[in-house]
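In this view, the complex is presented without one of its protein chains, the others remaining in place.
Then we have subunit A:
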Amino acid sequence: MAVHVKLLAADLLSLAVHHASRPPSFTRKGKPVSRAEAVGVVVSRERKHKYLSFLLDDGSGCIPCILWLNDRSDRERDLGVAAEMAREEAAAVQLGKLVRVRGRITAYRGVVQITVGDVVVERDPNAEVLHWLDCVRLAKCCYDPPP
């Protein structure tokens, strides 16, 4: 299921990584997860030609994120629209900004990270609190196995 699970950093970084499969798969309390959504403050940012990597601090930990700028630049298929948008988004990700990130869960050198699909800069600081609450709520009613 390609649902973007809402997880706090502490939870996300403690996902079980299954390297047996290629690419590696992830499980949380036995349930597979592939995509995640996180909200946090950008505390580190590194822009390269092909990607932007940044750290997202949501209070429970820092999530490494990578936004590929040329990964989907298959101009044959989407006329470079996605790449253009990725560049726009990369420009918007600045230190100290509260951002919402969605993407695939991947692992790089054994560390869980998010390969960003889209980044949205949140203007309302309450969005972060709401994300925490959502994480708790969803964990309780949806992700956790029934007691």
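Heads up, the rule we're going with is that a contact is a pair of C-beta atoms (placed from the backbone, for glycine too) under 8 Å apart; a residue touches a chain by one contact, two chains touch by 3 or more; residues count from 1.
Note that contacts and distances are computed from a predicted model.
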* **The complex's invisible chain, by UniProt name, from "WD repeat protein", "PIGF/3-ketodihydrosphingosine reductase fusion protein", "Gpi1-domain-containing protein" or "CST complex subunit CTC1"** => "CST complex subunit CTC1"
* Asked: Which one touches the absent chain: A:A16, A:A91 or A:V129?
  -> A:V129
* **Chain not shown, touching residues in subunit A** => 1-6, 8, 10-11, 34, 37, 40-41, 57-60, 72, 74, 77-79, 81-82, 84-85, 89, 100, 102, 118-120, 122, 124-130, 132-134, 136-142
